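Yeah, one chain of the complex is gone here, protein chain that is, but the others are all in their spots.
When the chains are written out, they are named A and B in that same order, and each has its own residue count from 1.
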């Protein structure tokens, strides 16, 4: 499927430098592109590859255009424009409207006739599937769940009873939305299960990654607001709220009842404790332990870069003797010569 | 479905302060409750909300009862009593007895006639499903697996060949019990797979969270004892034993052949090395690395709270220079004035 770069320039508001009649069929990296490919330059790191590219056209910013050896699609945000062009050149496979004969759909479910329901999917009683939704193979949609318009469940997605998913949201395989939260009352050394009565409300334009889990609320609901992006293997505990347009990288864990603000960016393997509040516009770098609330926008960190094992062992040994360091420092300060004025901070 | 609070008081051994004829239909938070709702107060933090609640009744301890504006169900353990009342008011959907016509059940499987087997589940040869078990949709029960009475596999649960699950255990979607352990022999820079001959034995009254994985034993079995609670996305390696009534929060990893005692509480993202022994009654706070055995009950920690990124960078810089700190401290101690007596601890 070919598109002329002139059409692309018009459709996406780019300034075209080059022949509008050039036809492209696919996207490619600068290094691998041929004359039928569109490439893009967003990261200056790849500038060297721009010079040698054979791409039919390159999407880039004005300041890089002079270095482009071929046609250029000049725009303010090359990454976003590239994303849109790639979606045109590589459309996702659309399933035919209708329900695959092997799917098991409750007669009490309401599936829009324009929706696609794939092979061996299960849709429970009183569930609703909106217009043009794509329910891939082997999905499990529980009773009373609500799937919005143009939602895409890639395949083997689980939406438990009552879960709501907003329009255009994409969920990758293996994700489980609405499993029971981890709620137990202690009684004489045993755990009594606390019924998890709430559900999960997922907003519009959300993406949820493979094998990510979002627990249903204990009493009220767990909420993933619009535009949130969750990577793979993330755990969202019960009654968490993730604010609009926040992005969480893979392997993050968020404990119950924590509220994350809007437009936050959380790095991989970050662990966030329960009952905390993270303000809007917070960035947390990877592997950080978040054990208290964050009330101001900003960047926060808690991971220590590695060393070779023997250096690391020595550092850990020193760390474990910090108490003794402190005592020795104090002893030195007490020697004749007078205590330095920082001493009071140390006890 | 309404129940009078008089009946609830009798059934759960509460002292009732208020009109026994009040009928409640659901549970709710103190703040959101109306006159048809039961709320509870277990955490003193929510005491302010008690004063303003409009709940039909509140489950609480004697010392809080005076502050309750309406009817009170007074008991020794409000959280546990609330859990039991919530289970009465919000019963889990029970599937009808019998096997859904779309399920694929081996003629060599033995499924109790009172059990429910949901749509598109698979049950292998010589597997056993006990009385009143609920096998949700799309579950996979391997050959020779044993599912006890009143077990609840919510849906899309995998029990591999030979796995045994005790009575009343609940398993959330996506959990995989009995995948192969990670066992390989090294030979000339390559890995030879070591067959994983053991299985997994899960006790009674266990809960296993969404997308959690419990590996089968290499030769002998992996064991999850009765009453254990595993949250989501936990990894339990082969031949691990988790002692009765221990609770592990999400994203914990336990390496092979480690034994965790009874009544332990393990925080989120804790990593526990292989071949270790953790005593009974150990609590480990979140994000801790457990690299050696723990022989005494107690609380153990290993995570460092975050800072804003620039403060953190400076701290990490200081940490990486601890060797130099130590040398400078020693040099100071050697100056005239005499070494302090702690010096010997530092070499």
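General observations
Just so we're on the same page, a contact is a pair of C-beta atoms (placed from the backbone, for glycine too) under 8 Å apart; a residue touches a chain by one contact, two chains touch by 3 or more.
Everything quoted here is computed from the prediction, not taken from an experiment.
Touching the chain that is not shown, out of B:140, B:208 or B:223: B:140 (per the contact rule at the top). For the chain missing from the display, the contacting residue among A:99, A:120 or A:290 is A:120, taking the whole complex into account.
Across the interface with the omitted chain, chain A contributes residues 26-29, 32, 42, 77, 79-80, 82-84, 86-87, 90, 92-93, 100, 102, 118-120, 137-138, 154-156, 170, 172-174, 205, 207, 209-211, 227, 229, 231-233, 245, 247, 249-251, 263, 268-269, 286-287, 303-309, 312-313, 316, 319-320, 322-323, 325-326, 329, 332-333, 337, 340, 342-343, 345-346. Interface residues of chain B facing the missing partner chain: 104, 120, 122, 138, 140, 142-143, 156, 158, 160-161, 174, 176, 179-180, 182-187, 189-195, 197, 211, 213, 215, 219-220, 233, 235, 237, 251, 253, 255, 269, 271, 273, 284-285, 288-292, 298-302, 304-305, 307, 314-315, 318-319, 321, 324-325, 327-329, 331-332, 335-336.
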